[in-house]
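With one protein chain removed, the remaining protein chains of the complex are shown where they sit.
And then subunit A:
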Amino acid sequence: MNKSILLVLSLALAVACGKKEASAEDNYQPGGGEATTEAAADPASYDPKRGEGKYDTVELGATLDQAMATKGEEVAGVKCASCHKTTDEKLVGPGWKGVTERRTPQWIMNFITNPDPMIDKDPEVQAQLEICLVRMPNQGVSDDEARGILEYMRKNDGVK
């Protein structure tokens, strides 16, 4: 009996106030818009060879573009070298030696210019994160700069 009284009472309370509470979403119309949240992508659509980003293919020369590699080295000195060595030794992130043999050029370009979604989706990067524990930051690298870095990585891997 007591229980049913409580039930009725609480139902009545809910009804009495429910009208107002339920309309919270309708009443509030934020003029400032909503915070952007990353769209949840289908992980099955992720291509681990290509990565995620604007590059489908990257044209590489048969030989090294020396000028481009030099520019890339300059950028890397400011934006990358704090964490990546050119040897195979891990610093904050993995060493760069051999990276152009392990990864496709488009994967490298996508990862440099669009790291966050790839850190969230790429199985190998996720495994790497468990070792390094620092997410590779988006260093605001432009397309030209990224291409230069890739050329510098090729130079580092012995392309002449």
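We adopt the following convention: a contact is a pair of C-beta atoms (placed from the backbone, for glycine too) under 8 Å apart; a residue touches a chain by one contact, two chains touch by 3 or more; residues count from 1.
What we mean here is this: contacts and distances are computed from a predicted model.
When the listed names "Pyruvate dehydrogenase E1 component subunit alpha", "RNA polymerase subunit sigma24", "Sec-dependent nitrous-oxide reductase" or "ABC transporter" are checked against UniProt, the chain not shown comes out as "Sec-dependent nitrous-oxide reductase". Of the listed positions A:G61, A:P137 or A:G158, the one in contact with the omitted chain in the full complex is A:P137. If you put the missing chain back, the residues of subunit A touching it would be 1, 5, 8-9, 12-13, 16-17, 20-21, 23-24, 27-28, 30-35, 37, 77-79, 81-83, 91-92, 133-135, 137-141.
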